[in-house]
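Quick one: the structure is below, and I'll ask about it shortly.
All protein chains of the complex are present and in place, except for one that has been dropped.
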């Protein structure tokens, strides 16, 4: 095991996959100069780790600013022998290529009766909470969850990022990654050998019996902090990260709620029609009889992102908001504890 | 009152709005020749009802096939004095302009601190169930519900279509319409005088006490048929159409579920992260204590749309599926009725 | 200079065969729409056969193609057998896409047809991708993408042309200029000439003024293909042609957007008759030989219709296949 940052893990997965398979290429804006930090290691081009040095310009390709064409070209390349990784940098830029994602990547295999397979990974990162204003701060993964035919990963830790990205690159279907820039610096122990984490398997970060908390992407660490705090106040929290949103391991979540009877979901996307809505809907179907309290969602508010730091911090989930949600549905436990304490 | 078809109602609302306000213009592909049936009445250009004849080519404008530019241009025009109606014909074409919807229409007023208002209507129709294959059959409104700053209407009857579209055109905010082509021919009594239906007010089509059924767009008539059938079998169904999805009248839905304790939601969009998920999540929060059965969603399956008629009909909600969902959550009532009958 | 007329006789006759296949296939499809055998929307390439076939015949085995909504001609042009295509239009299990694509979404990977696209413009970068894989993998194939004059106003085309030009990719952009996008005359919504847009993106642009001449189209595309194969990058070819029928079958437009004179002029330039006469005039084939080809293709089309109509419907389970390459738990069957 060695300690790796979240962003380092992404670079490492790309490097391993590029080395393992000649058909893997990386295309995107400014990937040659490693502007976004996942296509190079050293401080200078010549240093070990630089992808252009290692893999050459045939396989590491700067592109024009043409997201729609880049995405479509990668799809076409994937349909004809390559396994491209497209670095789209900001998740906010995905809209430019929406038609290609929905009408080509998601539909071609299905429409053509299985004639094509489309092994392509579209990487993007959610740069939110960084005071860059409304255009650069989006967390648009829920829209893509509404499009059957795409697979979606949203890792919250370094080891998950590495193992899932490797699986994504090895998958024969189009995968979108939604990486979390607020987690870039987070460190975790990561296995030294190459490894894959399968899609559709949630990770239970802590077990508990009073409430299930689902934390997605950048909201997972907040959920864990909230769980710590509530544990100290006598509420036993189970914290689950689905890790992949399509396919999603709803069984693990439902099973947990059947045990705890309570559910809070935290995610950085807008609330309306978000992943939390989907999870709440599934639980309200499959585990309604076990629910002893309302399902609470702690999402980004349905507002655009304001620039000023004093405003922007009002928009996203925080540990405090998650704690408040837990308090709202765990009144019983808290009363008990209070009674015991007094 | 006079009887009007759903598509006729849309044309009529456009005509009234064009007559009422010189700043209203219509732009879109093939609007001059009235290819999609909402910019003209007669069989020939010269006949009364033709919009080009009535309003002239300055205000009725054919466009190139350039959805992104058309949408952006309409936004810019709305920011500087016009009130454009953009006819995008198929809802499946909205993806081409996704960036403009999300980054300009939805964000400009907010980002610029209220300096701009953006009175523009983006009309599109969901042509599903018509055996045109995966590219032309999308029902993508849930994606747009995840974008704060847009308003969304999805009328299910002629009178709602007319009154809501008039409100949309008169609104100072960007509105997307999702019209339902399967309902184009549906007729309803419509007031003769001009009228507006406010956004955010649901329409309760029938009252009932055992179960709440929410029907959206083309699924509303199916929900009403299912309600008829179940009523005959002793289940009293309340059927609600939210009519506008943003803002959505969740109060009416929650109030109904507080009364009935049961909820089935039917909609033509894909299930994952759809409008039904949002409604289920809201009810699982606000009315969980009143629920006596799981919340069931009857949506389009999470599949793309296959061409062959024998395949395509497997994908969407049907009266039978809605009935099955009601049966699943109304076992008690049905048993009672059965007992009484036997 | 390439001269298609110096091709071996069997290739010239194959051109005529493919043009006839498109013509008769589409005429038959149109009838089947009217009789209710074919559901949905159908756009024919009747009148544009030379433009399609001249281009496809200029390619080699292993090359790739993407098409558009006017969509049967391209796979036929690439040599796809008619039976599975017609079965696809009818929505049968034997369809080339198993009944899941339909008229707007034909694809036949056997002949390099990567897929037609109901969304105009959407398949353009797919062809660029096929040329990128050729370049990266060092394979000598080229790709072509077909799009209309209306579609030539979509931004994705220029992003694609620019990317292909910057990378010197082996791809051909072929604009099927039939003067209209649905009811909209091209000149009313188009600034400048489409062919002139090539040079600003660093590639040659050629316009085939007589797009009803299959050889003229062949020559232009063959030159572009050779150039691409030599590693010299992409080209734009604009072919002037005309659709003889309405935009789509059964569509009725109340405004007379194409006048009778224009229609008469163009229908007098039938690419199939023109080529037949040329081959006979040049002594390459006899009238009898040409008649025999007519009969041969008539029979092929007859057979494809029979095949389509007699084929079984797809099994319902097929609706739930092919979304992903691996198993997919469909959560949402009630």
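Think of it as A, B and C in the order they're written, each chain with its own count starting at 1.
FYI, a residue touches a chain if its C-beta (ideal position, glycine included) is under 8 Å from a C-beta of that chain, and two chains touch if they have at least 3 such contacts.
Note that the structure is a prediction, hence the values are computed from the model and not measured.
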item: Neighbouring shown chains of the undisplayed chain, as defined at the top; value: A, B, C
item: Chain not shown: contacting residue from B:59, B:205 or B:255; value: B:59
item: From B:100, B:159, B:177 or B:308, residue that would touch the chain that is not displayed; value: B:100
item: Residue touching the undisplayed chain, where the options are C:154, C:212 or C:248; value: C:154
item: Contacting the left-out chain in the complete assembly, out of A:102, A:134 or A:154; value: A:134
item: Residues from chain C at the interface with the omitted partner, ascending; value: 153-159, 161-166, 188-194, 196-203
item: Interface with the undisplayed chain - residues on chain A; value: 29-30, 32-35, 40, 42-45, 62-69, 92-93, 96, 130-136, 271-272, 296-299, 301-304, 306-312, 314-315, 321, 324-325, 328
item: Hidden partner interface residues of chain B, rising order; value: 23, 25, 58-59, 61, 63-64, 66, 68-82, 99-100, 103-104, 108-117, 148-149, 151, 171-173, 200, 247, 250, 282
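Convention: only the chains that are shown with their structure count from here on.
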item: Reference chain B; chain at largest CA-centroid distance; value: C
item: Distance from the mean Cα position of chain B to that of chain A, given in whole angstrom; value: 31
item: Inter-chain centre distance, chain A versus chain C - centres from mean C-alpha coordinates, in Å; value: 41
item: Centroid distance [mean C-alpha coordinates] between chain C and chain B, Å; value: 36
item: Per-residue multi-chain contacts in chain A, two or more chains; value: 99, 103, 110-111, 148-149
item: Multi-partner residues of chain C (at least 2 other chains); value: 95, 97, 99-101, 105, 117, 119, 122, 155, 318, 323, 331
